[in-house]
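Only one protein chain is missing; all other protein chains are in place.
Moving on to chain A:
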Amino acid sequence: MSASESRDGFVVFDGVQKSYDGETLVVKDLNLSVGRGEFLTMLGPSGSGKTTCLMMLAGFETATHGEILLDGRPINSVPPHKRGIGMVFQNYALFPHMTVGENLSFPLEVRGMGKSDREKKIMRALDMVQMGAFANRRPAQLSGGQQQRIALARALVFEPELVLMDEPLGALDKQLREHMQFEITRLAHDLGITTVYVTHDQTEALTMSDNVAVFDDGRIQQLDPPDVLYEAPRNSFVAQFIGENNTLDGVIKEIRGETCIVELDGGEVIDAKPVNVNKVGERTTVSIRPERVESNKDRLGAHAHTIKAEVKEFIYMGDVFRTRLKVAGNENFIMKTRNAPDQVRHKPGDMIEIGWMPTDCRALDHA
């Protein structure tokens, strides 16, 4: 489980624990290493400890136990203003009594930078987020998206090597959010800065990050690149949390290397890929992504496993069809098929046969 015991990352959490009340741990034994220039996202439901981790890294919370290292240097006792970490806050935290220019000037002034240097850097930072014409506006005169850009520019203007972002796009509408996702990743890569990004939005995490750490219950459940996270979830929490997921409960009958045989609660027996199941007789939750389920026999491979299903609902979504099925007792089994000329549009009540490749069917711990 420990993603990285090594202490050679740019940001390292080494056995960090955090408790607010002395009775419960909000963060339980966190080990994490972020490489230089990496874009790491901490993803998890609210209360999973991700924001606490970010606040400990920024210096606003102290670790109850363990050590946090920045560029090889322990920073547990370094106050926040000496850490030199840029931060973008959830509600931007632009100083309302200062203009945009003064907001950007602030981090440079407290560093004692001269006026002409300051102005140069402010203009460069504003141009970077395409807000060059707004230096004399007050934050209240800007739209949400513009404020977001200014907050980003302010966190970058003093050229920190590490930038933290705490759900920075949460207050924006969908379209703007998608646009900003792209801009933030572009900026982070262009400037080569290390970014630790906190979000509860899995799309954001998948599209932006080099690596995603999925948090739950104060622990990192899985730390992997987005594609691995999606296609090979390590446990049923990750499988459920990332993307859409069908689950079937059952018992392990046999494990043979890369495959195992599962007897579902409905009596059907299927093949699956054992991921974190250990012994015969154990209860398991089998996970299958909806887009890996197919009802068209021509499209199924030779080794596909087939099973009977009853169509409960058919939803036309344009590019895809969503068919809700009853499979092995589960009434919420979703099949997602691409809108192609040869694709069948099922009607509720149809009895059909569906199938999937055993390799796409992952036997995970019982949720």
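Here, a contact is a pair of C-beta atoms (placed from the backbone, for glycine too) under 8 Å apart; a residue touches a chain by one contact, two chains touch by 3 or more; residues count from 1.
By definition in this document, contacts and distances are computed from a predicted model.
Novice: Determine which name in "ABC transporter permease", "Fe-S oxidoreductase", "Sulfite dehydrogenase (Cytochrome) subunit SorB" or "KipI antagonist" the UniProt entry assigns to the undisplayed chain of the complex.
Specialist: "ABC transporter permease"
Novice: Touching the absent chain in the whole complex: find that residue among A:R36, A:R111, A:H179 or A:K253.
Specialist: Going through A:R36, A:R111, A:H179 or A:K253 one by one, A:R111 is the residue touching the chain not shown.
Novice: So one chain is hidden, and I want to know which residue out of A:P96, A:G192, A:G267 or A:G318 touches that hidden chain in the complete assembly.
Specialist: Missing-chain contact among the listed residues: A:P96.
Novice: Out of A:G49, A:G86 or A:G145, which is the one that touches the chain we can't see?
Specialist: Result: among the candidates, A:G86 touches the missing chain.
Novice: What chain A residues would touch the chain not displayed?
Specialist: These residues touch the chain not displayed: 58-60, 79-87, 89-91, 93, 95-97, 106-107, 110-111, 154-155, 158, 164.
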